[in-house]
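What you see is the complex with one protein chain gone and the rest in place.
What follows is chain A.
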Amino acid sequence: MPATSEQIAQQTAEQIASARAARRRPGVHPRLRGGLFGLAGLALLALVWEFYKTFGPADGVILNGVTVLPRTTDLAMPHLAVMAERLVEPVTGAASALPLWAAVLQGSLFTLGIAAVGWLVGVTVGLALALLMQRFRLAESAILPWIILSQTVPLIAIAPLVRRWGAQLQLGEFTWESWMSVALIASYLAFFPVSIGALRGLGSPDANHVDLMRCYAVGWWKTLWRLRLPASVGYLLPALRLAAVSAVVGSVVAEVSIGLRGGIGRLIVEYAGAAGGDPGKPWAPIFGSILVGLVAAGLVGLIGLFLRRFRRGEVSI
């Protein structure tokens, strides 16, 4: 009896499924494996640090009068154990002082909050620019060079400007506060990857799909909602994650250049002054800023879980 088309289809699907299963390697789940490799990398870094500290020359490695590897004194390169111990001790000798880790955590949360505001503003602006550029070819040629140019301006240069402009801003009840300047600068870094990623994503549907939408006689907005936005998810998610990390870096740098108290940026400057007598202390806010970056990227990564449907066919990492 000849096979019906349905039976053949069933067979084909089974073949595809078994081929997929065969390609997957046995043993540890790929995501878990990635995590293990990450931890191994950290351990290796710690080993290299301690190894060089133990066996490297105290004055560092100097070639032709240029120091190519740092000094290994306890001041320049404290033991990892010293950094860890310092975290649980109080910030200062004062009786009411918090443990260092708590102070750093407070600063981290403060910075994370500002970075989140900057991220939201940056993502909104980035998406709006991408939509504008996608809709009008003229806008793309007019705006895109400026977007790229905007990232060549050093943050240190614009931070005081932003603060000065903000200070002059008075709208009834509303007064511009310093943290807003920081958030604005964070958004200045965050909007860039979003606008570029979204522009590429919105333009990613095949000519085929675009033709199909034209055949269905639907307008730009419906095409955007049903085709371009879903198609852009694969491009948008990495851009959003990049924007999150950029927003954190922008916040920390802007805190330093504006002189805003309460965040990680301020702690980095403050504790760096203590390095002479307390070499473990300056490392705490550095770990804090790494933590903020990881948390920010992780939170944004969660968005991807809800959009899994739109990432089919994308290679999982």
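By definition in this document, contacts are C-beta pairs under 8 Å (C-beta built on N, C-alpha and C of every residue); 3 or more make two chains touch, one makes a residue touch a chain; residues count from 1.
We adopt the following convention: contacts and distances are computed from a predicted model.
The UniProt record for the undisplayed chain lists the protein name "ABC transporter ATP-binding protein", from the options "Formate dehydrogenase major subunit", "4Fe-4S dicluster domain-containing protein", "ABC transporter ATP-binding protein" or "Quinol oxidase subunit 3". Touching the chain that is not shown, out of A:82, A:212, A:249 or A:299: A:212 (per the contact rule at the top). Across the interface with the omitted chain, chain A contributes residues 4-6, 8-10, 12-13, 16-17, 206, 208-209, 211-212, 214-218, 222, 226-227, 230, 233, 309-310, 312-313.
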